[in-house]
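Excluded from the complex is one protein chain; the other protein chains are retained at their positions.
Chain naming follows the written order as A, B and C, and within any one chain the residues start at number 1.
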Amino acid sequence: MPKGLVVETELRVRFAETDAQGVVYYAHYFVWFEVARVNFLRTLGFNYSEAEKAGIGFVIAEAYCRYLAPAHFDELIKIKTWVEDIGRSSFTLGYEVINGETDQTLALGKTTQVFLDMKGTRKPIPIPAPVREALEKARDSGGETGGNVEGRAVGKASPH
Amino acid sequence: MPKGLVVETELRVRFAETDAQGVVYYAHYFVWFEVARVNFLRTLGFNYSEAEKAGIGFVIAEAYCRYLAPAHFDELIKIKTWVEDIGRSSFTLGYEVINGETDQTLALGKTTQVFLDMKGTRKPIPIPAPVREALEKARDSGGETGGNVEGRAVGKASPH
Amino acid sequence: MPKGLVVETELRVRFAETDAQGVVYYAHYFVWFEVARVNFLRTLGFNYSEAEKAGIGFVIAEAYCRYLAPAHFDELIKIKTWVEDIGRSSFTLGYEVINGETDQTLALGKTTQVFLDMKGTRKPIPIPAPVREALEKARDSGGETGGNVEGRAVGKASPH
Partner (left out) sequence: MPKGLVVETELRVRFAETDAQGVVYYAHYFVWFEVARVNFLRTLGFNYSEAEKAGIGFVIAEAYCRYLAPAHFDELIKIKTWVEDIGRSSFTLGYEVINGETDQTLALGKTTQVFLDMKGTRKPIPIPAPVREALEKARDSGGETGGNVEGRAVGKASPH
């Protein structure tokens, strides 16, 4: 369940994301997690695309989703994101996918990211200090909420 | 080139949309056209998901894209959409994909949609009168501009 | 780890499945699980598309993947699939994603499917008897192996 700093990301279901059951195909929730993750980290001051240019990057080590209710074309979706756990090289984010109009929880998920030496060995490296600091601060936060529409800030977060 | 009513749709490039060349994979532009199309039609008062429930729907008959410059992860993208042509059962929309920060044109595209009897024969039917009227009005417009962020209105268009 | 009847599904990495890190994007593994799942169930005599027409269907309740090593464009991939668990309304399949040339394990995953009354309430229903029987037989099997290329049988399994 959401804890610490919770960042909200909004998006609208694309027709491309639906399947022949008339609902969003299960793999697309992991794409939404990515959109929410990038947004969460941007709120923390971590710009993923710039970091990668500097040879700092992470890969996904584990991904999990529990599906509670379906999402449909054109629905407004909110994704709450928070720090679930911090390790030496890895950190885990939690996600709650919500129908933006009814507030119904549609899915709960987690992803674990591990920092790698992207330029050299691709072996795990300790979480870079400023990232660790920001993650710890978010984890220990008193429960603020930031928010973001995909592509444009509507709350505290800045997409740029 | 854009003409008549031009509606702008904004989105941000997802990591999921990139490929091993480091740029957006070519098929995803057609997904972006869909996001822009749904938004354009919503601006015209045509709610696709409600229309489909009423048995009115269209399918894509033709799709075309010319790629001029690549798009990259996390870039802000604007898609201009306008009416290119109106037939008896079909209509063609034009799209211009633009880098939202540099204003560079990245791609130009077209899709032709044809209305079908979705409940029965799946044969082409004339464009429903209110849709035709709205399309003609957009085509003959003096060049207004509406705008929309994916998931939230920022201009004239309302996503709800 | 694989147990009981293990069905192998082969596919080749599409360029569309790669991302700007030069490897297969993490969400696509769940699409591969679907390809493997459909193939596994077909091997058991369960044709998903015919079942859905009869109002019998399942949805994904949980999905999990652990990523061990990356996959790249054009690599040959093998996915081993087996029955992990059988409940009243749900069953869990296990997956091992393997590099088809080096035999290296790239990922391990699980999905839990729950049968729903697709025509009526969309509430969970008991696993249909013939499906349950086939799943139990697969789970209790002495470790045979069936195999299938995406789109054409190469082993025991028949794609038709």
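Criterion: a contact is a pair of C-beta atoms (placed from the backbone, for glycine too) under 8 Å apart; a residue touches a chain by one contact, two chains touch by 3 or more.
Being a predicted model, the structure only gives us computed values, none of them experimental.
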{"item": "Omitted chain - touching chains that are shown", "value": "A, B, C"}
{"item": "Chain not shown: contacting residue from C:Arg14, C:Arg66 or C:Lys110", "value": "C:Arg14"}
{"item": "Contacting the left-out chain in the complete assembly, out of C:Val38, C:Ala61 or C:Leu106", "value": "C:Val38"}
{"item": "Where the missing chain touches chain A, by residue", "value": "15-16, 18-20, 22-23, 25, 27, 72-73"}
{"item": "For chain C, residues in touch with the removed chain", "value": "10-12, 14-16, 31, 34-35, 38, 47-49, 72-74, 76, 149-152, 154, 159"}
{"item": "Those residues of chain B which, in the complete complex, touch the missing chain", "value": "21, 23, 26-28, 30-31, 34, 52, 57, 59-67, 70"}
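FYI, only the chains that are shown with their structure count from here on.
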{"item": "Separation of chain A from chain C, taking each centre as the mean of its C-alpha atoms, in whole Å", "value": "26"}
{"item": "Geometric centre distance via CA averages, chain C-chain B, whole Å", "value": "35"}
{"item": "Residues of chain A engaged with two or more neighbouring chains", "value": "31, 34"}
